[in-house]
Each structure stands twice: as C-alpha cells, then as structure tokens.
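Below you'll find the structure I mean.
Removed from the display is one protein chain of the complex; every other protein chain stays in position.
Take a look at subunit A:
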Amino acid sequence: MSAAVATSGIKVQQATGGMPRHHVAIFIALLAAGIVAPFMLYPVFVMKVMCFALFACAFNLLLGYTGLLSFGHAAYFGFASYICAYSAKSWGLTPELAILLGTAAATVLGLVIGALSIRRQGIYFAMVTLAFAQMVFFFCLQAPFTGGEDGIQAVPRGHLFGLISLRSDFTLYWVVLAITLGGLLAIYRIIHSPFGQVLKAIRENEPRAVSLGYRVNRYKLATFVLSAALAGLAGSTKAIVFQLASLTDVHWSMSGEVVLMTLIGGLGTVFGPILGATVIITMQNYLATFGAWVTIIQGIIFVVCVMLFREGVIGVISKWIKKPL
C-alpha cells in the first residue's frame, strides 16, 4: 500500500507558482503566430479572431473557473463596443481612451448585473443574466445615441496616444495583438493567483470552501466583474477594428456563440477558448458562401464535438498529454 505513491492523472505544477514550461512555449507560439499571421492572412480577419478569442477567454474565466453559466455575456461585449464607438466618434477620444472607457462601462454594468444575479444558481442564474442582457439589448435598440438598427457607423480609428495613425489595418493589427496578448496574460495571472486558487476551491467543492470561512459570493462577484471587464475590452477593440458598433454584438445569439466557442475549445482550460473562437470565426468567414447552411454546419460540428470531445478539443489533448493546458 505504501509503495503506491505514484500519482495518476494530471501532474500539477502549480505548487511552485511559476508558469510551467509548456505554457511558456504555448504563449511564445501564440505570439509567433500573431506576428506571422497578418503576412499570410487578411489582417482584419485575424483581428476579428483575436477579439473573439479574448471574449471567449473572458467568458471562460467565469464559466470554467467558478462554474457560473452567464447567458448574457453579449451585454458587456456589445455595450462596451457602443460606448467605445460613441466616445471615439462623437467626443473624438483617442482609440486607447475610447477602449478604456468602453471597458470601464462594461465593468460597471458587470458589477450591477452581477450583484443582482449572483445569488441565483444554475439555470436560474443563466436565466437572470439572459433577462438583464435582453434589457441591455432593448436599451441599445432604443437609446438615442446608439443609432438604433443602424448602429454607430464610420467610427474613426484615430491616432493611438494622439500620435500614431491607425488607419492602416497593418498598424492597427499590432495594437490589437498587444491588447489580446495582454488580456490573455491577465486572465492567466488571475487563474494562477491566490484569488484563482480560491476560485478553484469554490468550483471543486463550494460548501467546503464556505466551511473554511470563504465568503464565496464575493469571490463569484469579483470574477463576474473581471469577466465582464475583459469581455468589454474585447468588444471595445472590435468596435475600433470594424469602425462599427451594432446590435449584433448585444444580441442574445452572440451570448450563445461565446458559449459555443468555449465548449468546443475546452471549458476550464487556459487555451481552449482561443482555439474555439478561431474555429467558429473561421467557419463563419470561409463557409459564408453556403449562406444559411453555415448554422447547420456549425450545429453538426458542435454535436460531433460534444459526442467525441466532451471536454473540448484542448481538454481532450490535455488529458492525452497529462498536462493542464
């Protein structure tokens, strides 16, 4: 009996707190891919992928690490893009300030909605967040500054720090790459912080975390706000990239899409949502010629994923190599 010391399953390296070597390798690979991509692919497409990758990772922070299924994350993504677009267009804010303002708006919105819905659990939590997101959608449809059905169009990309013109897709690309990688590293740090450790405890066994004296609702709310803020960062950035804020980004189907991206990539994995977002956006772009069939193909892929890779693509790979990804 005493000889059975060998650990099965995933060997956890978190005890040291440093980034494990294979995670460093993946971040470097992502950076390299980000540097090469605009030379091989259409930069606007890659920027779109990056915005959604950040959005999906922000969503995964909430669902994957606290087990809270928000079905209204489009509210933060879309509302932030409206605020960013409006402040850049009507107030002439520089892009970095417009993005920050959009992010701040999503943070406040996340705090309010989070505080009101965090006490509900499971399906009720999902329904409450969906209801609030529908209110935000209605607000964006009716409020005078959002342009109703038209949205806010022709948003100026402006000059970064008032100096560097972002008119060229290529220049803007590096800014978006920096924002995305910065956001991903921030999420990585959150997951691997003392705070993240408590989140894992709550996800694993909530009553036990309570019995150890952790006020779990406060941790859940903090995560909700962080997730909303990062979703807002993604939405704001998207508004600058496409020079557009529209109802699509606050629509409930956007909330569904981000769930899909996260599940396909791998719930509760660090890198899964990036892959999930890439797959979904690529399909939408390159299968666009099939028209309405895209939705059906997407549905089939989702069903196949659920049947073959219950833990998502990255989740399954993580099991194979016995290392957390």
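The rule is simple: a contact is a pair of C-beta atoms (placed from the backbone, for glycine too) under 8 Å apart; a residue touches a chain by one contact, two chains touch by 3 or more; residues count from 1.
Assume contacts and distances are computed from a predicted model.
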{"item": "Chain excluded from display, named as in UniProt, from \"Branched-chain amino acid transport system ATP-binding protein\", \"Cytochrome C\", \"DNA repair exonuclease SbcCD nuclease subunit\" or \"Na+/H+ antiporter subunit C\"", "value": "\"Branched-chain amino acid transport system ATP-binding protein\""}
{"item": "Contacting the left-out chain in the complete assembly, out of A:Ala143, A:Ala178 or A:Leu212", "value": "A:Leu212"}
{"item": "Which of A:Gly196, A:Gly232 or A:Gly265 contacts the chain that the document leaves out", "value": "A:Gly196"}
{"item": "Hidden-chain contact residue, picked from the options A:Cys51, A:Leu177 or A:Ala222", "value": "A:Ala222"}
{"item": "Those residues of subunit A which, in the complete complex, touch the missing chain", "value": "2, 5, 7-12, 14-18, 189-190, 192-198, 200-201, 204-205, 207-216, 218-219, 222, 226"}
